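First the structure, which I've put down as C-alpha cells, then a few questions once you've had a look.
Note that one protein chain is taken out, while the other chains of the complex remain in position.
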Amino acid sequence: MRNDYLHNKKSINIGFVGGGSQSSIGLAHRIASRMDSRYNICAGVFSQNKTKSKNIAKKLGIINNRAYSNYREMAYREKLRHDGISVVSIITPPKSHYEIAKCFLDQGYNVICDKPLTQTIEQGQRLKLLTKKKKISFCVTYNYSGYPLVREAKELINRGKIGKVINVNVEYLQGHIVGLNKKNIKKRLNWRSKNSCGSLVLSEIGTHAFHMAEFVSGQKVKKVYADIESNFVKNIDDNANILLRFSQGAQGFIWVSFSSVGGESGLKFRINGTKGVIEWLQDSPNKMKLNLYHKPLQIITRGSNFVGRSAQLTTRISKGHPEGFFEAFANIYSDFAKYMQEDNPRLTLKLKTFPTIEDGIRGLKFIKASKKSHATKNWINI
Amino acid sequence: MRNDYLHNKKSINIGFVGGGSQSSIGLAHRIASRMDSRYNICAGVFSQNKTKSKNIAKKLGIINNRAYSNYREMAYREKLRHDGISVVSIITPPKSHYEIAKCFLDQGYNVICDKPLTQTIEQGQRLKLLTKKKKISFCVTYNYSGYPLVREAKELINRGKIGKVINVNVEYLQGHIVGLNKKNIKKRLNWRSKNSCGSLVLSEIGTHAFHMAEFVSGQKVKKVYADIESNFVKNIDDNANILLRFSQGAQGFIWVSFSSVGGESGLKFRINGTKGVIEWLQDSPNKMKLNLYHKPLQIITRGSNFVGRSAQLTTRISKGHPEGFFEAFANIYSDFAKYMQEDNPRLTLKLKTFPTIEDGIRGLKFIKASKKSHATKNWINI
Amino acid sequence: MRNDYLHNKKSINIGFVGGGSQSSIGLAHRIASRMDSRYNICAGVFSQNKTKSKNIAKKLGIINNRAYSNYREMAYREKLRHDGISVVSIITPPKSHYEIAKCFLDQGYNVICDKPLTQTIEQGQRLKLLTKKKKISFCVTYNYSGYPLVREAKELINRGKIGKVINVNVEYLQGHIVGLNKKNIKKRLNWRSKNSCGSLVLSEIGTHAFHMAEFVSGQKVKKVYADIESNFVKNIDDNANILLRFSQGAQGFIWVSFSSVGGESGLKFRINGTKGVIEWLQDSPNKMKLNLYHKPLQIITRGSNFVGRSAQLTTRISKGHPEGFFEAFANIYSDFAKYMQEDNPRLTLKLKTFPTIEDGIRGLKFIKASKKSHATKNWINI
Partner (left out) sequence: MRNDYLHNKKSINIGFVGGGSQSSIGLAHRIASRMDSRYNICAGVFSQNKTKSKNIAKKLGIINNRAYSNYREMAYREKLRHDGISVVSIITPPKSHYEIAKCFLDQGYNVICDKPLTQTIEQGQRLKLLTKKKKISFCVTYNYSGYPLVREAKELINRGKIGKVINVNVEYLQGHIVGLNKKNIKKRLNWRSKNSCGSLVLSEIGTHAFHMAEFVSGQKVKKVYADIESNFVKNIDDNANILLRFSQGAQGFIWVSFSSVGGESGLKFRINGTKGVIEWLQDSPNKMKLNLYHKPLQIITRGSNFVGRSAQLTTRISKGHPEGFFEAFANIYSDFAKYMQEDNPRLTLKLKTFPTIEDGIRGLKFIKASKKSHATKNWINI
C-alpha cells in the first residue's frame, strides 16, 4: 500500500510553472504532488504579472520571494538557494512547453511536464537528447496510467493471463463541445486549438487514449488509419475514429470525441486476447472486468488481496473505499519521486513506472500520423 | 401493448423449412411465431429424411401427412389444401436460401427468410424482382430490430430528439471461437463458413450490426473502410473493425467479433447527435440511455408511459418485468402478420415495421464492400 | 436446454378460468402455457357474459362451443368430451380461487392456480386435503421461481457453495401507488384490496418475496416481526419492513412496497452465507452475483456451461440472448406439465420443481403472521 510515511526520504522541493488560473489542471497537479507528502511546493510562476503571482502563491502557502513572474528567473534564482527546488512541473499550454522545459533542463532541473509534450516531434526529440546528455529525469503526466487497476491490467496482460493480444479498443469520450453556442466559447476553443499540436481532439484526449493503448497492452502501435471530423466549429476537429495495427499484429481502434453528450471523460479500454478479455473504464475505476475462457466474468476490485504487486503499490485505502482521479494522478507524482530519489543505474532499467519523455514523443507521432492518414486516406506508420 | 387477442384476424397457417435439428434457431423462430397466436405451425420440412421429419413434426403437434422431406413437395402439396399454409419460413443455412425462396415465391407464397438473405447480391435482387412482380410480402429476420427500445431509439432519432446524427457506433461481440481446440469444431466452422456469404463473422453477426446501424439511425451507409482478421482458424475471419460514412455525412464504426471472450451476443449501439446521445445494449434490453445536452442522463425503461408509440405497440408486459430475445423476435413475426393481413396500397407505404428484402440485399452489399475494402485498402461504396 | 420438441408426450389440453380482460395476467399465463408446446388452450371462461366469452375465445383460436360463461359448466361439459381438458388454470381474483379450485378438484381435474392461493389458510388446507385424497397435481404460480438463475442460486446454496445461510434479504419494490390521484384508481385499489387476503401489499407482492426467501434459501421462515404502513390510501398498506428468523437460526428481512417510485417489479434477493453471498435481481435476470471468500466477484450468466443442471434445464437460448419474465413463467407451466405426464411415485418425491399447494398455504400464513405481528408488536410464529 502507498502510504505517506512508508518512505524514508525527505520530501522533494518542487516549483510550478503555470496552473495559476482557476482551471482544474493546476489544482490537480498540486493535490497530486501533496497527497503522499513526497513534495514540498515551495516556488512557482503563477502569472506573468508579479502581483498576481505573489497573491496566488500566498494562498498556496509559498513565501513571497519565491513567487516569480518569469520562469527563467525562477530557474536562475532557485539554483542559488540551499533549499531551492530540484524539480519543476510545467503545466502551461503545450505551445510553451518546449521553451520552458529546455530552460530548466539546461540548468539541470528534473522536469515534470503536462501532455502533449511539445508542439512538434522535433522539439520533443531535442528535449530527449538533453535529458540523456545531462542524465536528467523527465516525466510526462499521462495521469490515467496511474490508476491501480490500469497497472493491474498491464501486469495481467504482461503475465499472459489473456493470452496473445489480438484487439485493443480504447475510447475517450467527452461532450463539452455539444451545446456550444456562445462566441466566447468558440474563441476559447480557437485559443486552445492554436496552443495545441495541430488537432484539438487528438492533442487533448487522443494522446491519452493512445498512451493507454500502448501502456496497457505492452505493445507499440505500428500504423494508423484515421477518420476525423469537425462537427461544431470549423477546422476544430471533435470526433476521430482511428484504426490501429500493432507491431506484433494485433488490431485496434481508438475513438475520441468532444461531441459525445454525457460521455464526460469516458476513458475506457477493452483488450482482447486469445484467452480472455480485460475491460476497464475510468467512470468506475475501482472495478475491472476480467473475462477468461469458460469461466464466469470476474470483477477485480482495487485493494483486493488477489491483485498484483503493481496495483498493491499504488493503492492507499482498503477496497470498497473508492479512490479516483486525484489518487491516480498522485501515483504518477509519487512514482516519479521514488524514481528520482532512488536513482541508480540498476534501478533505472526497472522502475520507470511513470510515463517518460519517450511516451511524450510517441503521442506527438500519433497525432502527426493520424492527421496525415486522414488527409491521404492511407495507413501511416508511427 | 401487444396482446394475443387485440387482433381480429384468424391466425395464419405457416410452414417451416429447416430448424429441425436441436439448434436454437428453429426453436427461436417457432416460439416467435407462436407467442402472439398470430400463426399456426401446420407444416414443415424438418429433415430430408422422411421418417426423421415426421418424428420431429409429431413432437411439434404437426399432423403426419404435412411433415415433408422436400420443400418443393411442400410448396406443391400445401397449395392443394383448403387449409394450406400461406407463408413459409426459411431457416436453413444461407447457401440454400435462394433456391428455396425462389420456389415458394414462384408459387405465390409469402416468405419469411433468415439472414443473410442469399449468398450473392444478384440472387437477392432476383428474389426482390419476383416479390414485386407477384406482389408478395417478404420478411428477413433481422430479429434484433424487434426490441421495443430499439424501436424507441429509432423513433426518438427520427423525431430529432438528439439533433443531427454525427456518429454511429455499433458492436456485436461474441467469444465462441476462443478456446477452440477440437477438430470437429473447426470442421463445423468450415461448414458454416462455406454456407455463409464469403465472410463468417460478417455474415453471421456483421449483417446484424450493419442493419442495426441503418435501422436506428434512419440513414444509409454510403461507404466502408474495413480491417478484418482471422486470429484462430486460417481463412475464417473472427474480428472486424470497420469505419463507416453515412450518406448524410455522419461517421460510424462497426466492431464485430467472434474472439471476444465473455462478449456473448454483446450487441450494442451508441448514436451521437448534435444534441444528445442514445445508447442501448442487448444485454440489458429493457433499459436505454438517453443523454441530452445539459440534462441528467435519463434511463428509458421499456413499458414506461413516456415511451413512444412504436415501443408501446411492441410491448407485452408492464415495466419491470423483463422481456427478452424471444419477445423481440416475436415482434418481427407479428409485425409481418399484421402487415400481410391488412395489406392494401395505402398501408404498404407506412407499415413495413419488419425488415424487408431490401434490408436483406443491403446486408449482402455490406459484406461485399467490406471484403473489397480490406483487400484493396480503400473506402468502398455500398 | 428446454426445447419444444425434446419431449415425447402429447401436449396437454388446458382450459382457463379468468384472464379475459385486457389485463396482463391472462396474457402472461397464455404465453407461458404456449411457449414450449406443452399445452393446447382449448377451453375457457373468459367472461360471465356468454357473448363476451365467445368473442374472446374466438380471438384466442378456441372453438365456439368451448367458450363458457360459467366455470361449473366448463368443468361438467369438458368431462364429457373425449378431447376435454385435463387441467384448469385459475387466474381470477383471489377471492374466488377457493370455490373454483374446489369445483375442479372435486371432478378430478389437475389445477394451476394463481397466487395468493385463497383468502384464508383454512380454505387452502381444505384444497390441500382434496388434492391428497384424489391424488391430484396442483401448482401455484409463484412464477418468479421459474427464472433459471433463481434455480441456480437454490442449487448452489443447497450444495453448500456459500456455507451455512446466515441472512436472507429479499425486496420487491413497486411504485404504482405513488402519484395516485384519481378517484377511479382508488376504487380499483379498494376492489383489489377486498379481493385479496387482508393486506394488499402482502397479498400481491409480499407472498412472492416470502416464497422467494424460502425457495432460494431452502429454509423455512420460523417467525416474523412486521412494520407495515399505509402512506397513500387509508387502510391500504403500501410499504412493509419485515424482520425474519428462519428455523435454522438465520436472520432475514423482507421489504415490499407499492410506494417506491421507479422500483417497478424490483424483485431482488441477497443471501449471505458463512462462505459467500449470492445476489440476483429480476431487473437483470440473466446475471447473478456470486461473492466467495477471498475471490473476485463472479458474474454467473444464464446459459453458461458452468451453471448447474436445474438452470440448464430451464434455459431455451444461448447466453447473451436475454430471457425474461415470460420464459420464467413458462418454466412453471412446463415443469408442471412434465410432472403431470411422468407422474409416478418415484418421481413424485423428486421432481416437484414447480410451486405446490403447500407453498400457497405458507404464503397465507406469512400474511396472517405479519399482520398479527404489526398489530401486537411481537414476533409471530408462522
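Letters A, B and C name the chains as they come in the text, with residue numbers starting at 1 for each one.
Criterion: a residue touches a chain if its C-beta (ideal position, glycine included) is under 8 Å from a C-beta of that chain, and two chains touch if they have at least 3 such contacts.
Just so we're clear, the structure is a prediction, and the values are computed from it rather than from any experiment.
Here the missing chain is touched by one residue of A:Q174, A:S196, A:Q219 or A:N291, and it is A:Q174.
When the missing chain is restored to the complex, the residue among C:Y172, C:F210 or C:W255 that touches it is C:W255. When you scan B:N55, B:N190 or B:T301 for touch with the missing chain, the hit is B:T301. The residue touching the chain not shown here, chosen from A:Q48, A:N65, A:S318 or A:N381, is A:S318. Considering the full assembly, A:A28 is the residue among A:I14, A:A28 or A:V307 that touches the omitted chain. Contact between chain A and the unshown chain involves residues 1, 3-8, 11, 22, 24, 27-28, 30-31, 34-35, 37, 40, 56, 59-61, 174, 263-266, 282-286, 301, 303, 316-327. Although one chain is not displayed, its contacts with chain C can still be listed: residues 162, 166-167, 169, 175, 178-179, 225, 227, 229, 231-232, 239, 241, 243, 245, 251-253, 255, 257, 259-263, 270, 272-277, 289, 291-294, 297, 377-379.
Interface residues of chain B with the unshown chain, by the touch rule above, are 290, 294-301, 304-306.
Assume only the chains that are shown with their structure count from here on.
Ranking every chain by how far its Cα centroid lies from the centroid of chain A, the top place goes to C. A separation of 55 Å divides the Cα centre of chain A from that of chain C. Looking at chain B, residues 263 sit in touch with two or more other chains.
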